[in-house]
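All protein chains of the complex are present and in place, except for one that has been dropped.
Order as written gives the chain letters A and B; numbering starts at 1 within each chain.
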Amino acid sequence: MHKTRAIKDRLFTLYILTTSTLALIPVLHLIFVIVIRGFDSFVEGGIKFLTDVPPTPLSTELGGIGPSLLGTLILTATSLPITILIAFFAAVLANEFPNNPISKTVDIISRSFTSIPTIVVSMTVYLLVVVPMRTYSAIASSIALTIIALPYAYAITSAAIRQVPLMYREAAYSLGMTRWTTIYKVVVPITRRMLSGCVLITMARIMGETAALMFTAGRFRTGISLQLDRPIDAIPLLIFDYALTPYPILHKVAWGAALLLIIIYFIIFLAVKTIVKEVKL
Amino acid sequence: MNIWDPEKERYGLLAPLIGTLMTSIIATLTALILSLSLSITISEYLKGVLKNALSITIEFMSGLPTVIYSLWGIQYAVPILRDHLMLPLYNHFQFIPLFSCRPLSGFSVLSAGLVIGISIIPYLTALIHESYSLIPIAYREACLGIGATRYETIRILLGLCKPAVIAAVILGLARAMGETTIAAALVGNSMTTSACLFTPSYTVSALIASQYANAQLYRYAEPVLYSAALAILIIALTLSLIGLNMLSKWRVKILA
Partner (left out) sequence: MVNNKVIAITAIAVVVIAVVTGVITLQTRTTQPTATITQTITQTVTQTVTRTVTQSPQTVTVTVTTTLTPTTPSTPSIRGLTLNGAGATFPYPQIMEWIKKFYNRTGASINYQPVGSGAGLSQFFQNVTDFACSDPPLKRSDWEKYRGNVMQVPFIVGAVVVVYNIPELPTGYNLKLSGEVIAKIYKGEIRFWDDDAIKMLNSDVANRLPRKEIIGVYRSDSSGTTEVFTTYLNKAAPNIWGKDLVGKTVDWPIAKVGRGVGGSGNPGVTQAVQATPYSIGYVEWSFAITNKLQMAMVSNKDGNYLLPSEASLKDALRMINMPKSPLDDFSHTLEEVVYAPGPNTYPITSPSYIIMWRTYTAKEKALALSEFLKWLAIDGYRDVVPGYVAPPEEVIKLLTTASDILRQ
């Protein structure tokens, strides 16, 4: 009796450890491959890999991902502040005024929208923004990205706000502060570190989004464009498009771009980890 | 039912709907099996630096852009899966309907499902691990007190978070259904429905990704795609609402 229990325990341990390793192998392989192949592209492209335009399918020179990198930066810069602003106010609304029916609706909608198919957002924005504007544009892309990042930003922001103990608020109210001054003077300073973590996580989410840009960005890869009402490109979209071509040179660009994306993400991740310890991605 | 012929304005969404269902079930099953083990490893088998390292790695993985999985899937996962998983399965287990067709290019329901599954492992692991560590220590102490082995303790504790695990599965299903980049790249884009996992098929999001751009050229293609999108949207929203609800109810219960 005792023996079978011990054997069962052993077998279970074996099973757990093997499947855990099995779970890690694909991702480790993926990261390994990206580092190796991306590094090759970096070496071949040199510093121009960050600035040059992508190669044509037939060219022998690697070129770079300049337009896409710039596009990713522009899109992040435009959609991140809006997302954070809206998410922050929504979170404040839902957490500080929890009994309001509007707050409840906001809460439920934001929560359930975290897993909506992003391609649906893309096609809707195409219909509502791209077609009326008569062009693909950075604006349309930013709108799509904002819609997608909002639920995420909301979830983590409200988690941050919820962590402030009720006591602090009560203390502030007893000093005669209004609700908004309490938020501004008490809640925000306390959660400052976590809120900056939220900003960074949202940023990572925006930078990695692909499907939202499929029908909104317009894949502008032939030069630089700083105009928001013109087509734009982003690194994830470039990776997706080039991965589906048969040309080795475009694959190389895609691997380099993937490595760059991972590096950027890694830096953001490190920053989050140093700023806040307990925020969940 | 199974047709995409906009030139003649004939449409049928059976293939993408079934395909979506199949890929997301494969994905969630894979992710469930692996992430259950992972979260147990983290909470029961590892300590100190190793534990930290693993949980940080998983946290890091959870934010990886999915497009990276599709790039890796096209160039590595699909050929590997075809040669080392699908072909052997086909050769030896043809009599099972799931494995009854010859794998073609490797781009198939199975590859898309597995890679999506890999991509949602961190998400599921985070959910399960969080719930698992929420269980009050009193339960664990009680288990150890009656002399239960580690295996028995884990079984009892897992039993306690069963509703949370089910909620996590539902949430994972919702996420897998909406996944676009990996599905569009790996599912094989073919209007076929079959019980066999090796056939190329479509998912709703892959169908939208490859057909929406030219849908306006035809009269009914766009409305058809919108209805498909609506269907998947409603399913995903319902699933995630149910999942979130279950999860919060369970939390209240276990902490009470």
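Basically, a residue touches a chain if its C-beta (ideal position, glycine included) is under 8 Å from a C-beta of that chain, and two chains touch if they have at least 3 such contacts.
As the structure is a prediction and not an experimental result, all values here were calculated from the model.
**Q** If you put the missing chain back, which residues of subunit B would it touch?
**A** Where subunit B meets the chain not shown: residues 3-8, 10, 74, 78-79, 101-102, 104-107, 188-192, 194, 196, 199-200, 210-211, 213-217.
**Q** Considering the whole complex rather than only what is displayed, give the residues of subunit A touching the chain that is not shown.
**A** Listed in rising order, the touching residues are 47-48, 50-51, 56-59, 66, 69-70, 73, 130-131, 134-136, 218-225, 230-231, 244-247, 263-264, 267, 270-271, 273-274.
Keep this in mind: only the chains that are shown with their structure count from here on.
**Q** Using Cα averages as centroids, what's the distance between subunit A and subunit B in whole Å?
**A** Result: the chain centres lie 20 Å from each other.
**Q** Quick check: in the complex, which residue numbers of subunit B touch subunit A?
**A** For subunit B paired with subunit A, touching residues are 33-38, 40-41, 44-45, 56-57, 59-72, 74-77, 118, 121, 125-126, 130, 149-152, 154, 171, 174-175, 177-181, 185, 204-205, 208-209, 212-213, 225-226, 229, 232-233, 236-237, 239-241, 244.
**Q** Show me the residue ranges of subunit A that touch subunit B in the complex, using the header's touch definition.
**A** Going through subunit A, the ones touching subunit B are 5-6, 8-9, 12-13, 15-17, 19-20, 22-24, 26-27, 29-30, 33-34, 108, 111-120, 123, 126, 201, 204-205, 207-211, 214-215, 236-237, 239-240, 243-244, 251, 254-255, 258, 261-262, 265-266, 269, 273, 280-281.
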